[in-house]
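Presenting chain A:
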Amino acid sequence: MLIIFFIVSTVFGAIIFFAKSKVLSRLFFATFIVFQIALCIYAYLHPDMEDSLFYKFDSLGVLLTIVLTILSISTFYYSIIYLERKATKAKSESTYFAALIMFIAAMTSANFTENIALLWASIEATTLFVSVLIFHERTKDALEATWKYLFISSVGVAIAFIGILFMSIIGSKNGLSDLNFQNLATAAHNINTIWLKISFLLILTGFSVKLSLFPLFAVAIDAKTVAASPVNALMSTALTNVGFISIFRTYTIVAHTDALGWAQNILLLTGILSIFIAAIQLTRVKRLKRMYAFSTMEHMGIVSLGLAVGGIGYYAALLHIVFHSLVKAGLFYQINQIHALYKSKWINDFGGFFKISPVAGLSLLLGFISITAMPPSGLFVSEFLIFKALFIKNQIAIALITIILLTAIIYIMAKSFLRILYAPKPLNIEPMETFNSESVIPFILFGLVIYLGINPPLFFTDLIHSAIAVLN
Partner candidate 1 sequence: MLSILLILIAALFFPGIINKVKAKIGGRKMPSVFQPLFDVIRLFKKGAIYSPVTSLIFRLAPIIYFASVLMAILFIPLGGQKGLLSFDGDFVFFVYILAIGKFMLIISAMDTGSGFEGMGANREALYSLLAEPAFFILLGSLALFNDIASFSDLYSLMHSSTDLTYITGVAAIYVLMYMAMVENSRLPVDDPKTHLELTMVHEVMILDNSGFDLALMHIASGLKFAIYGTLISNFIIYTAWPLYIQIFLFFIIQSCFAVVIGILESFRARNKMEKNPQWILMLSAIAVVIFLTTLIITHKIILN
Partner candidate 2 sequence: MLYLKITTFASQMDTLLFQTAILLTFALFAIPKHFQYYWGLLLHTSIIIISSFWAIQSLFINSEALKIAFMPFMGNTLYIEIDKLSAFFILVVNFTVLTGFIYAKGYLRPYLEKKNKIEMALHFFSFLWLQLSMLLVLMFRDALAFLIVWELMALSSFLLVIFESEKKETIRIGIQYLIQMHIGLIFILLAFIGAYIGSGGAFSFEGLTEYFYTHNPFGVFFLFFVGFGIKAGFIPLHSWLPHAHPAAPSHVSGVMSGVMIKMGIYGILRVLTYIHHELLYIGLLILAISLISGILGVMLAIVQHDVKKLLAYHSIENIGIIGIGIGLGVIGIAVNIPVLTVLGFAGAILHVLNHSLFKSLLFFTAGSVYQQTHTRNIEHLGGLIKKMPKTALFFLLGALAICGLPPFNGFISEFLIYSGIFKSLLPGNLLTDVILLISFTGLALIGGLAVFCFTKVFSIIFLGSPRSDVVAHAREVENTMIVPDLLIGFMIMVIGFFPALFISPLASVVGLFTKDTSSIQQMIPILNNISISSGVFIALIGFLWILRAWQQKKQLLKQEATWGCGYTGANPALHQYTATSYADNIVQLAKPVLNVKKDFTPFKEGEIFPEERVFETHSSDIMEDNLIIKPSDKILSWFNKIAVFQTGKIQHYLLYALIFLIVITIITLLNWI
């Protein structure tokens, strides 16, 4: 099934790339989306089914792919708006869509793959395709960011690969021919944990590029600064989720060995460091997109804390990553209009958004409440659960530091958001056409998060529970 899907998407990508026609590209992309949805449903209906050699429809994959699909639909919509606004030429538009298809396909493969090496390969693929998207605007900044992103990701992926090699050592010691996660997990029992530790360390470091987590957080932020906002919406949600999956799956291998405590400490360390750095960098941030990027980093830090403490922390981490994806995507969709309106990326040029386009302003306000994890936002629930877990596991110091940092972050973000919404409107901007249609999807996404937080439906919680079943 998946093989077919990949073939189809490659073909589509190729067609779009070479056809160089707006109509065709959009048409094919739409059909691709349909395929994607079909795949989702298929995967959801066949839980834990082995598929085409290296793949398996496990709950985590399904969950995150559903998120990916939802977001790719909306991204398609906003990409069209974005490209229209920029009056893009057919050529570059076709490149854009081709890359987008391949990007999504690669992420799908990363979500579902069972084999660590293949996971690695697909992540590498995402790097290549996403850099095309980052470079889409062809500006100096874009060039710089793309270079940095490409280079650091390549190095990071290389580092991760060493980790995978070590994993393969573990495999070979138990006479494994392949590198399936489950087999590795079973193999991991009877082995000197030092291998495990080092490989986990290397993989974490390598894939921290994708997860925009300490230590290799920086380039992802630069990339998000220049990329088109719909692409950002995918980069800081679906792509980070891919990074998360890679860490999560590696973690499942470690989880049943003596190395668990060690791994937890490492995750706690990276988590708290990420939150700390995000907090302090936010005091300097001047571009809205960068602010969002750093907030992504902060949330990923929280997620890794959740993963580290275990218990309800696992559940909370997954909950958090899903909610964060939805909210952050909604915010990035909003940016699209803000930039178009003020013709600037700098927060200081914004102001009076609420007056100029009330509905969008309202959605932005809701977005602010949601992203800063204030009730009723679902993120509050997940964060709350993570804190609870931290306290139960007696990580009080970590919890308190995190709380302080989060408060600081809320303060900083509140300043920027309220500036955009309420500060006196800059003189040079002329009122342009209303955006209300554009604000619908963010409203839906934020509303969805609130609903899922307050009263999660059964299938949702079941997915999460079965996803974390491997851990405990």
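Here is the rule we use: a residue touches a chain if its C-beta (ideal position, glycine included) is under 8 Å from a C-beta of that chain, and two chains touch if they have at least 3 such contacts; residues count from 1.
Regarding candidate selection, all candidates are chains of the complex that A comes from, given by their letters.
Only a predicted model underlies this, so the values are computations on that prediction, with no experimental measurement involved.
Chain contacts in this complex place chain A in touch with candidate 2, from the set 1 or 2. Those residues of chain A lying in contact with candidate 2 across their complex are 148, 151-152, 155-156, 159, 194, 197-198, 201-202, 205, 208, 214-216, 218-219, 221-222, 262, 265-266, 277, 279-281, 283-284, 354-355, 358-359, 361-362, 369, 374-376, 380-381, 384, 387-388, 391-392, 403, 407-408, 410-412, 414-415, 418-419, 421-424, 454-456, 458, 461.
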